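Let's look at chain A:
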Amino acid sequence: MNFYLTYLLVATLLFAFTAIFALVALYAERKVSAFIQDRLGPMETGKFGLLQPFADILKMLHKEFIIPSAADKVLFTLAPIIIYVAVYMGFATLPWAPGVVPVSLNLGVFYIFAILSVETVGILMAGWGSNNKYALLGSMRSVAQIVSYEIPAGVSVIAAVMISQSLDLQEVSAEQGILAAHPIKFLGIWTVNHTGGILAWNIFQAPHLIVAFVIYFIASLAECNRAPFDIPEAESELVAGFHVEYSGIRFAFFFLAEYSMMFLVSMIAALLFLGGWNTPLPNIGPARLADWTTGTAWGICWIVMKAIILVGTQIWIRWTLPRLRVDQLMNLCWKILTPVAFACMLISGIWRLAVM
Partner candidate 1 sequence: MNPGELICYILAGVVVISALVVVLTANLVRSVFLFFVTLFALAGLYVFSLADFVAVTQVIVYVGGVLVLMLFAFMLSNKELLNSLRQPAAAKLSMLTNIPAGIVAAGVFTVLAISTKGLQLAAPSGMSLFPAGMLNAGDNTIHLLGVRLMTNYLLPFELASVFLLMALIGAAHLARKGKEST
Partner candidate 2 sequence: MIPLEHYLLISAALFCIGLYAVFTRRNAIQVLIGIEFMINAAVINFVAFSKYDKAKLGGQVFALFAIVLAAAGVAVALAIILNVYKYYKTIDPGKIDELRD
Partner candidate 3 sequence: MLACGAAVIPLLGAIATYTFSKRNRGSGIAIAGSVLTFVLSALVFYTTWDHTAIHRQISWFTIGDLTFTAGVLLNNLSVLMLFLISGISLLVHIYSAAYMKLDPRLPVYWTCLGLFCFSMMALVVADSLLLIYLFWELVGFSSYLLIGFWNTRQAAVLANKKAFIINRIGDIGFLAGIMVLFSQYHTLDLVTLFSDHGLVASSPRIGGVWVGATGQLSQAWLTIAGAVFFFGAMAKSAQFPLHTWLPDAMEGPTPVSSLIHAATMVAAGVFLLVRVFPLFDQTVLLLIASIGTFTAFMAATIALAQHDIKKILAWSTISQLGYMIAAIGMGSPESAMFHLATHAFFKCLLFLSAGAVIHELQHHYAKSGDTTDPQDIRNMGGLRKKMPVTFIVMTIAALALAGFPGTSGFLSKDAVLVSAFGWGAAEQNVFSVIPYLLFVTSLLTAFYVARLIFKVFFGPAGQEELHEAPAPMRWPMIVLALCCLFPLFSVNPVSFESAWIMAGFYLNAVEAGAYHTYVPVLVSLGGTAAVFFAWFCYGRNRSGNIFTDKGMLYRFALNGWYFDKLYLAVFVKPVVLLSRILFGFDKKVVDGLVNAVGSLGLSLSAVSRWTDRYLVDAAVNGLGSISKTIGNFTRNFQNGRVQYYLLATVAGVLLFFMFTYFL
């Protein structure tokens, strides 16, 4: 029975992490936006407004559950849960450090993409269940966008996976540092099995993966419905998209799902392209920086730092770039990202056969 208890504990820990991260990200978003817009942001609650996210969460918890009378009550109720659970289950196979992974699954990336696609069902449920044309339109836009951007994201992920020769994210991470079992080469020429550090990251092992990484990052923005791809919930057009009718704790679930999703895709990017839980510091002669900074705690530290930097970039982009039109969105996806991603995949194959 211990077996199951451990799983339960891990699940609780993950949930706690996503919840706390959402609070932090909420605060960070407000502060970053304020900083970019040259203002102060929340300042009243606590020092520097540090208690603001808790105040928000309290407000949401106290709000009334409103179910519109014309809504499909079952779908309406289930939708936020399904969306959050889909994102939450994605965390199951993410490795945090060498040997630290909730479930070691040999088809980790594939599984994550499968489970994330469930989120679209939840969004459709929310849109349909609200029986509101803004909600329906928002959900349809959202789903169309997610389904479209899954292609370049998936293909660029495959490009990375082909270099790493594994779907298991733990193995992918391990292959990008001094713990690699197979010979790894910096830019395909210099064996860095013992040097490690930033030189062993996937994007430096095979430089075309930098392009794949950028594609994946852009596509992940779209999958999170983050600006500049936030037309599904564009306030000026659709009020708020598929969650317009939601309030209270249900709305908080959407919020939670969104920030968890941000962290999830950032973490996947870090795992696949940026060395995972590996240290960026290489061994330089006698200074065994890589050896010294590799370990369970270091691993968690590095991966969280990398993910948070990417989330920060997402927040930064949100408050910098204007929103895309639907046709620009689709053109970008199908005419630029998808072909380039396919090209990256092709180069990965050639790289794998010819260079490595």
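The candidate set was assembled so that all candidates are chains of the complex that A comes from, given by their letters.
Here is the rule we go by: a residue touches a chain if its C-beta (ideal position, glycine included) is under 8 Å from a C-beta of that chain, and two chains touch if they have at least 3 such contacts; residues count from 1.
This is a predicted model, so every value here is computed, not measured.
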- Message: Considering only the touch criterion given at the top, point me to the candidate in 1, 2 or 3 that touches chain A in this complex.
- Response: 1
- Which of the residues in chain A come into contact with candidate 1 in the complex? 4, 72, 74-75, 105-107, 110-111, 113-115, 117-118, 120-121, 124-125, 127-128, 136, 139-140, 143-144, 147, 150, 167
